[in-house]
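Missing here: one protein chain of the complex. Every other protein chain is in place.
Coming up: chain A.
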């Protein structure tokens, strides 16, 4: 006999139903298995930068004061509402009452103060510590109210609080979150079989609307062929960021699956080392930008999925300006520009990290640059090597990489960032943007920033990385886009 009391109960109910002549309705499936390519290194979103951490936990297990909606809008989360003082320096948050952490402790203003102070502390290992740099103090007004005072105006503050790195943790459990995360979200941690899967259970005491799934398993399959097989056999119910675009047509043709094409926050660029001659010459950079046929790269490296971009901004953002024409494919102009710059027999190094968009795209770009007379030495590197050699040591001419952090145009204001731009006029625009809280003013500044880097041809802007997902056709409610790197399972359900 079965030892499992639940199974035993189920069997007896089923038998009873049959005995009474009731046809048992097909039991609705209450769990989902989601495929991901990378495993999170730990389960603490406030202690590491790996996107995979948020992909498992964001909105599912942990919540912040604010959160991203499916299209990138900022929604209330643990803060049900807020007021901003007229000078834009003081944010007063009214907190959700009745919210509890998964270990049973109450959520209140002390937890908010603890979390924000911890993230901005001297010895903090929060990878996005800069998000909290403008906080001067966090004060508990009463258990349901928190006042955050900024040292200077920061129009992105509510946006910053929506990041996974800004989720609210409890002092009692914060240190253990890496292995056993304790949050306030609608799902709670069940188990983590390292190298294989993380499982979440429904949180029965959730403060908000209950989720429709009882159990979610995130399974880690790095090999694209294995991912394909796992979808085909039904071992997985969805693979929201499917690694092999070449297989998508096959899924599209199969009625068992739906293919979900969305946009991601990943601006894919051909980054140029702006301090290294002759790339310190804007005419040379402009020549390179005009030598590139984006359509050919999107078709060749991404099987046609992906949106061309002309600046470092996501096309789905309301403030986006289409500047692709400014660096349109024009090999003749490119040759003329190179001649104008007096550059002959130019050989550039192109270092490619592992993702296929970079490796495949790099081959195509090298061929396109050769057309205009630039020789390209391709070196394939792994991520760790890319980080130390390209990102840190700046030992490169060209590289291809997708910048997947939301709204990260601010990196162009950093002097020491790997492509080494740090233009004073651009920095001034960013400083103004930090101060601006008026939406129209912000849009205007964001557009000025996009134009400035396009005018300076800092990098060659290729395409917005698509988010190509595959799911069981009956599984609904997955995010098509990824405004942040998350697999928000709170609205996911099985269609009858």
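Methods note: a contact is a pair of C-beta atoms (placed from the backbone, for glycine too) under 8 Å apart; a residue touches a chain by one contact, two chains touch by 3 or more; residues count from 1.
What we mean here is this: contacts and distances are computed from a predicted model.
J.: What is the protein name, per UniProt, of the chain that does not appear here: "SPFH domain-containing protein", "ABC transporter permease", "Aspartate carbamoyltransferase" or "Inactive transglutaminase family protein"?
T.: According to UniProt, the chain not displayed is called "ABC transporter permease".
J.: Out of A:73, A:103 or A:196, which residue would touch the omitted chain in the full complex?
T.: A:196
J.: Check the options A:225, A:249 or A:375 and report the residue that touches the missing chain.
T.: Only one of A:225, A:249 or A:375 touches the chain omitted from view, namely A:225.
J.: Taking the full complex into account, find the residue in A:39, A:397 or A:434 that is in contact with the omitted chain.
T.: Of the listed residues, the one touching the omitted chain is A:39.
J.: If I consider the whole complex, including the chain that's not displayed, which of A:129, A:276 or A:316 touches that chain?
T.: A:129
J.: Spell out, residue by residue, where the missing chain touches chain A.
T.: On the chain A side, contact with the omitted chain comes from 39, 41-42, 48-51, 123-130, 178-179, 193-196, 219-223, 225-226, 229-230, 232-233, 235, 382-385, 387-389, 391-392, 403, 405, 408, 411.
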